[in-house]
Structures are given as structure tokens and as C-alpha cells.
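A protein chain is absent from this complex, but the other protein chains hold their places.
Let's look at chain A:
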Amino acid sequence: MSTSQAYNEEKGGSSSLGEPEYGHDPASGGIFSSDYKRHDDLKEMLDSNKDSLKLEAMKRIVAMIARGKNASDLFPAVVKNVACKNIEVKKLVYVYLVRYAEEQQDLALLSISTFQRGLKDPNQLIRASALRVLSSIRVPIIVPIMMLAIKEAASDMSPYVRKTAAHAIPKLYSLDSDQKDQLIEVIEKLLADKTTLVAGSVVMAFEEVCPERIDLIHKNYRKLCNLLIDVEEWGQVVIINMLTRYARTQFLSPNQNESLLEENAEKAFYGSDEEDAKDDKTETASLVKRKPYVMDPDHRLLLRNTKPLLQSRNAAVVMAVAQLYFHLAPKAEVGVIAKALVRLLRSHSEVQYVVLQNVATMSIKRRGMFEPYLKSFYIRSTDPTQIKILKLEVLTNLANETNISTILREFQTYIRSMDKDFVAATIQAIGRCATNIGKVRDTCLNGLVQLLSNRDELVVAESVVVIKKLLQMQPSQHSEIIKHMAKLTDNIQVPMARASILWLIGEYCEHVPKIAPDVLRKMAKSFTNEEDIVKLQVINLAAKLYLTNSKQSKLLTQYVLNLAKYDQNYDIRDRARFIRQLIVPTEKSGALNKYAKKLFLAQKPAPILESSFKDRDHFQLGSLSHLLNAKAVGYQELPDWPDEAPDPSVRNVEVPEWTKCTSREKRKEKVEKPFYSDSEGESGPTESADSEPESVSESESESGSGTESGSGSGSEEEEEESGDQSEEEEKEKKKKKKKKKEKELPWKASLESMGSPSEEEEEEGKKAKKKKPQHDRKGGSESSSEEGSVSESSSSESDSGSDAEESQSETETKRRKTPPSSKPAPKAAKKGTKEISLLDLDDFAPSPPLPTSSSSLVSSSLVTDLEGLTLIDTSLASTVISPVFSSVKTYELLHRMTGEGLSVEYYFSRQPFAPDPHMVAVQIQFSNNTDSEVKNVRISEPKLLSGMRVQEFKEIESLAPGETTSVVMGIDFCDSTQAANFQLCTHTRQFYGAIQPPVGELMAPVFMSENEFKKEQGKLTGMSEITEKLTLPETCQSDHTIVQRVTSAANVSRVPCGADNEYRFAAKTVTSGSLVLITLEKKEGALAQLTVNSEKMVIGTMLVKDIIQALTQ
């Protein structure tokens, strides 16, 4: 039937009856000329006993409400009709009631009894709607009645009524939050409901009332996961969001290995593989690692069951799944959501807006995910501005060295757009690309310079501002551009751009010595007509010129300052006065004058252009809070992953029905049912599932449908067990298998039986239709579920595989950093060298010991690599007393290739760092392999974690070709192994560098007696003591070797010891000075026990691993 048609008829019909319009037309208000009349009229109609008249009256009243007219005085007349039999009238009365009940509480109570009656109605729909209206009346007096009604409805036979009950819960809660405890009980009950209809609504109630009671979910978790796909769309969204939060509290991060990798730039541990063993550093870190990560099967269940929902037509569902994957899935699997999100870009612009915001956030974290879809983010001229800007954001985030040329070409098109805001945003985006990707910086800069001759002033202005930022990063090379910009001051009128140009010229006036005074001259002329920000910059420029080139600009400066002195703006007047005092030496102006140059011409750090979407991912994606980038009311924080997995057994469901489900006879019945999981929904779990046995759907059982059928009794199954023998046997086997599985992994098995009862079910299905030809049945679900699990494990394997590769390569690179003969030298020798180096290092830098290492550097990493592979063992054994410097491990800071000929290495010299005893001394060695001189080598912009400090070395004025020099720098690592990041600048370029200390270098040796040692050790027991057993290899039996290896692993000194099977060492951490005591006790055979006592447990643990590593290699 065609309802729309019917509707039209109705419409036509009503008008043909010539009824008064409940209308819109102001003119028709004529009917309502007098309020009294109108209301009397309506009241009369409501009092009549004809339904049609009542209905008509109600329609008119609702129309009044809609138009914002007050109809509250009709309340008594209307409320009488709540008992009306006619459902249409009733509905309209409900609309009215809900609107006015709050205002007329006493009268509203009149209607309550009707609702109470309605709650008992045999018709489920009437029960539900009575409950709905009752709960929508916001009258505090009826709270107890509502509570009662909700409780009753929660155990109603009809799932629809139960659903309505779930909806009523948050309503009651908002009316009276004291009812929380009772409501939670109801929620708990409803959570256990097995119908899809209720699931979404009750989770919604849960989120509104008690989102913190995550423990209520445990028992229902698996059920919710399995029902999810059949829940209606809106419910899906709520459930998925809730489960995201749940999973965050209950499972371990699937990316923990990677995240550790990211943090420490180190690798995971893969046994004492020979290759690995050679590399101390990697091993150190790897030993620190927790036990290998295995995904909780429940976690996997959630990911697997939500994945198909990416195909939902509802954008909100897709978005919900996407955020779930982003927050919960292993890095390797997150990719699947990219495609779905890109697809959402074809929906309404508001949805696009939300999606793009989320994509922007994600693309910062996981750029690779969206890279294949780069073109989908190209901007169309029809896009609204806010969408364009978001797309631009995403494109910028996605830009990297490979695709940048494509993106820049695309940006060029955008610059020609008519939408000026968008053009400005594009120019900024170009600026960001240029800062992020060094390769294209010059290209971008040139492009932007071309834009300076654009006809549109806004474009020019925006370009100037961006160019300014870019030039600040590398000013020296671009005096041409500065000159060009200087010329522009004649034409550009936009104040911000003028100000930017003036600032640039002032800042880099030494690069344009001839032009700068001239610009000042021009600006002085037009000074009075400039905007305030421009004036300030003119003063600024004048001051800087005065300091650098006072001969030419003295008078000009005086003139400008005089002008400024009488300016209308007090800010400018003040500035002028201040600057005059500062730069012009007078007899009164004292100390500051000397520093004027330093004040004005200090190095200014270049601005960092970064995305506004950075770090937004701490808000749960898709939420309003994420959209606002601020916490909205009621935002549930997405918790961080726990460090320790909470007990997974809480999710086990002990209900025996699940397993009984597999019973065959029960199954046969089920198989024939239509397979939407709550197809028996109308009857609900309390009614027995006996309806419609005749429906023969050719389609076989659907997985998941079985979950419903648990309500059956176990007894009848037993009776009918004696069936076909052969079948029985088969069955038996299967059961046995199952049991076996169960033994191994008891709860996993139960999960399986829950998650995919289809396996068993399928079996039944086959039997039921065994006469049907083979191909007709669908073994699909069985095999697929098995396949699923297999592929899953394999995929996780491959994950770890790729991990391994990654880290392998990482070790590879790291190994390069270790020169071949860098193996431990005897302690005595080292002691000796320490003295030498203390005196001589700086002077002797290019003398004999160093060239060896520098030359090995020149010979590129490959050689060292090869050497490392073959020579290590022998060199270890033979060269007990090796040259001093090679006994120290050297790390690479900058490779010759990346450093464009400049190579930098560092090692920990183990000397106290004189200027600050809390710093670790790091010896840095520069070798210039280029043909030209490298000048002004220095450190800038250290990016440090809180508490860390860096004492930079003195700038190296110049480094002749082929020359090598070394400097000492102090770093306070705060007793942590986090890397210190900084930029290494030369006169032409800057490089990123990071120094990361092995734990053994974070301490300095202390000398103590045996008694002292024992006393201190006594204080550091319990948590502070870490003991580990180990077996010493043959190569490491002699005292000498042991001591040597320990001292090479950590900067400690030996403590004398009475017993000869014990070795003791002591040290203090550099920053906090906490003691670190090491005891190694040799036992029978090659066994030994290592004990480390230290308050710093992290250091202790890492140290134990390092030392064991050093001893057993």
C-alpha cells in the first residue's frame, strides 16, 4: 500500500470538509479574534462526546502550541480527555500534557491514574506509551510512581516496553538524582536482557546515569559485542562509544610495544640471538621490556564484531566504529577505517565537517593511514569554506617528501580561488609544508615570493607574513628575498604585511646593509600616516639600525623617535621613550646601554608552525568535545590504557545455558526460525520461544542468532539424546575436541561457544537437511569463523614479524654506531686514560687516538658493520688492553651523509662535568669531511623533557676541511634514559640530534669500604633490591674479565671485598646522588647471582639487565 498516497487523500479530504484551519495564515487568525471565544469554543468541542470533534479541537490546540501561543488555561479541559479511547486524540493529549504538565503540576496529577491504568493495558504499545508520557511529565511529586512503573516495566514481557523503561531511566534520574541507586539496579537488570531492542536503550541509560559503574558491563560485555550488529543504528552508536571506554579500562594497549619503541627509539627483545647479543644497547632496552603482548580475546572480539559496521549507511555508526578502531585497534589494523571515513566525505557537509575534523586529528597521529586517499581530500570549488579549510589541514598533515610536489601543485590551483579566506589558509598551509619538509623549503619560498607580485593585496599580505616566518628559519641565504620585500613597502597597504616586512629588515639588517637605512628613510616620511603596528615596527627598525649602523641612521632614528614621542597612541609614546633611553647613550643612562645590542639583536627562535589539531586525540573522537577542542559538560574522559591487565575472568559468564545451547534438539527448532536475533522479540525471553515453527526460510542459520536461544531447558535435550548413532559419535568427537580446548583455555572456549554457536549450529543445520545436495548448505560460517581466528593469529604473528624486521633494521643502524673495537677495556687502562683525557682531550683532539675512529667513520658504516660481524669475538679475547678511546662506546649523532659532510659522534667520557656536577659529560666529536670550511657549529633549541638541562659547548668558530675537533657538553638527564633532543646548527644548515644515555652512564663511581657498603646495602632492601640469577659463559670466568665487563657496562667503581667469589661495585646517580650498589656472587659452576640495590628502581632494573647482558655476551 502506498501510504504517501493515502496521506494525500487525507490531506485533500480534510480540506474538502471545510474544517477551520489550525493554520498558519495570519489572516485566518480572524477566527481567533477573541481569546475568550476561542477557548470556549474549544472547550465545548473537547467536552463533546464525538471523537471527531475532540480530535479537531486537539489539533487546533497543538497548532497553538506550535505557534507559541499560550494554551495552558485549557489544561483542565484537555486533561479530562486523557482517558479517551481514541488513540489519535490520546496522542495529542499526550503532546499537550508533556508540554504543560510542569506548569500545572496539581492538575497534571489528575491524569496520573489514567497512566497507571495504561501501564496495565494488555496492548504493549499502550503500556509503552503510557510509561513514556508518564516519565516525560517533569513533576517531582510523581517520582515514586515513576520508579514503580519503571521497575515493573523492566520485567515486562514485551521487549518494546522494556526498551521504553530503559528510556525512562535517565528521565527519572534527571528529575531526581537521589533515585540513582535504585535506578542502577534496574539498569543492571536490563543490561542482562538478551534482546537487541533493549540493548541500545539500556546502554544509553547506563551512560546517562552511571557511566562510572563500568563493572556492570563485565558480565554483559560479550553479549553486547555479539548482539551489536543487530541492534538498531542509534543504539549501535551508543554501545560502541561505551565499549570504547570499557575496552580502554580493561585491556592492554595493543600498541604498547610500538609506543615504547617510539619513546625510547629502541627495539623489542627477541631472545639472545647472536646478532642481537653483540649489540649491548639494544639489548639493554629490550630486556627492560615487559613480557610480549598478547591481545585479549575479548578485545579481539570487539574489534571483529564492529568491523562490519563500517559498512553501515548511518554516518554516525561509521564514525563511531572509526573512533573505536582509532582508540583501540593495533596500529596495523587501524587502516581499515580510512576508506570508510573517506566515503563519508560524500555525505552532507555537516557530516563532512565532523569527519574531516576527526580525520585531521587522526592524520597527525597516523599519517600513513590516509596517504593512499590523498586525492579524496582535494578541494572542489563547490565546497563550503569551512570544509575547504579542513581539507587543507588534512592535505598539509599528509604532506611528506614523496607527495609534496603533487600537493604543492594542487595548492597552486587553490591560490587562484575567489574565496579569499581559503586563499589565505592555503598560503599558510604552504608555509607549514615548507617548515615541515626541508626539501621543498626553497621551492615554497620561491613560490611565495612570486605571490608577492599578485594583484590581490590580501594574498600578498598573507604571503609576507608566511615568508617572514620561513625566513626566520634560515635568514642568511635569502637577502635577495628581503630586498625584494623591501621594495614592496611602496605598494603593500595591509598593515600586518608592512609590519612584517619592517621587522624582517630590522632583524636581518646586516644582510641588506644598503637597503635598510633607505627603507627607514621612506618610512620616516610616512610615519604619521601608518597604522599603530606599523609604527611600532618602524621604531623597532630604527633602533636596530641605530645599533648596527649608527653612522647612517642616527639622525633618522632621532627623527622617528621624536615623531613617535608625540604620537596619539600612548603605547607608541612609551615605546619611543623607552627605546631612546636604551640606545642613545647619555650620561645618565647607565648599565643597560651596554646591553642594548644584546637586547635588540638577540637570536630569535623561529616560530613553529604546527597544526591546531595536534594532540586533539586525547578527546574521544567524534564527540562534541573533540569538535570544540574543549571539554563539554558531561564528557567522559577516555581513560588511558592500564599498565596491568585487569582480571579478564570477570567477563566470564557462568550461565550454563550458553553451553547447553549446543544441544541438538533445541537447535533444530531454532534453525528454522527467522534469524534476526530477536525475531522472537515480541514474545521476549520470559515467554517460551514456541512461535512460528512453520517458517521455512531457505537461508540457513545466521551466526549470532543462537545466542538468543539460551532460555531453553536442559532436560528435554537429555531425553532425546539417543538419536542416530553415527551422528552421535560424530557429535561426541566434537564435544571431546571442544572439551580439550576448554581445558587449555577454559574461558576462551566458552567465549567461542558464545560468540559463534554457529559452528555447532551449522552442524545441526546440515543434519536437518542432510538430504539436500552438498553445495546447498553453507559451511561458510563455520569455516569462516575458524579462518577468522587463524588469520587473526597469523596476522598478529606477521605483525610481530614486521616489528621484528623494523627493530632489526634499527639494530642495524645502531650497530653502525658502535665501532668495531669498542669492546670493554680493562678498568685499569681506562683509569689511566681518564687522567690523560682530562688534561688533553680538547687540545689533542685530532691526535692519534681519535683519527682511528674518525677514519673508520669516513670508511662508511658498511665496513664497520662487517667488522663488527666478524671481528668482535676475537678482538674481545685478544685485545684485553686496547687503546683507550676505542674502549669507550661511541655513538653516532650525525652521519656524514645526512650531515652533508659533517659527521658527529659522541661518547660518554665518564669524567665529572666541571661546571655542574649534576650533569653527565658527553664528549662530542666533529669531523668535517667536506671540501669547505664549516662555520659556527653550535647547539640550539634543546627540546627537553621537564627537569632536563643542557650545558651547551662553546660555539666552534670554524672547522677546516678534513679537520676533526671535539668538545664537551654537559647534560643533566634527571636520572632517566630519555633522550635529550636539540638542533645542531652550522652556518648553513641545522640538523636534529638526540643523545640518549645508557643507564650505566647515568652514575658516577663512589669509593667506599666494605663495611660502608654493607651498611648501605642493609638500608636498601625490599623493593629497592633486585636480584637476578645468571650463568657466566666461559669467556667470562676470570676476575679480571668480570670486573672489566661490569665497569664497561656502568660507570661504577669496585669496592674491596673479603670473599673471593664476590664482587662489589658502588656508584651514585649523577642527578640525585642516590646510591647504586652492585653485588655479584659467583656460585658453583658457572652460576652467579647479581644483586643491585638502589632506591631508583627503574635504574636498578635496567642496570641489572645491562650488566647481565655485558657478562653473558
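Things to note:
In the analysis below, contacts are C-beta pairs under 8 Å (C-beta built on N, C-alpha and C of every residue); 3 or more make two chains touch, one makes a residue touch a chain; residues count from 1.
Keep this in mind: contacts and distances are computed from a predicted model.
Not every chain of the complex appears here, and the one that does not is recorded in UniProt as "AP-1 complex subunit mu-2 isoform X2", selected from "Dihydropyrimidinase like 3", "AP-1 complex subunit mu-2 isoform X2", "C1GALT1 specific chaperone 1" or "Actin-related protein 2/3 complex subunit 4".
The omitted chain makes contact with just one of the residues A:G118, A:P170 or A:G970: A:P170. The residue from A:N81, A:T114, A:Q179 or A:T196 that touches the chain not shown here is A:T196.
The missing chain, though absent from the display, is touched by one residue of A:G506, A:G622 or A:G1000; that residue is A:G622. Within the complete assembly, A:K307 is the residue of A:K194, A:K307, A:K468 or A:K1105 that touches the hidden chain.
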